[in-house]
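Removed from the display is one protein chain of the complex; every other protein chain stays in position.
What follows is chain A.
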């Protein structure tokens, strides 16, 4: 029994050390990326403060920056457009933390679209996904190279992520049918308890009288 436990433990230990040796490929860092894309993201409804998930649309455009060198975009074949959290939506929420290592970065979890890259400016009218949580966002576009790794990026906000942000209000998830079901079940629960109490009290009184 002890021998088996020891073997099991050593198996776990070795498998874990094997795992850590697999990091042979180079780690992709955000600071290594070229900011060669110009991205804009504007709500289509004018003068609106908070956009509604599932209803409102955002017009996203991206193109190579005019200041970029001629062949800067030769290396990427696809673009990935992502919805990213602004710093205000990251406060006290470590599950949305920004990480320089792109594989560990949690600040851009929502993928909007993934498209092959034409060398011309592209745009998209995107209806905010219904599952988007409440928060403040900006849009970032990654240029993906042939090996699937990010090589360049662009974002609709500035480097400090303070300008051109837009707020989204997520759906509540509530529904009248749920509310009604909840009330019905609660009444049933209370009611059943009451019925039992009354019944047993009556039975006890009858017994006493006998």
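Keep in mind that, in the parts below, a contact is a pair of C-beta atoms (placed from the backbone, for glycine too) under 8 Å apart; a residue touches a chain by one contact, two chains touch by 3 or more; residues count from 1.
We take it that contacts and distances are computed from a predicted model.
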item	value
Chain excluded from display, named as in UniProt, from "Myotubularin related protein 11", "Major facilitator superfamily (MFS) profile domain-containing protein", "AP complex subunit sigma" or "F264 bisphosphatase"	"Major facilitator superfamily (MFS) profile domain-containing protein"
Interface with the unshown chain - residue positions in chain A	9, 12-13, 15-16, 19-20, 91-95, 130-131, 133-135, 170-175, 178-179, 181-183, 185-186, 188-190, 192-193, 196-197, 200-201, 203-204, 207
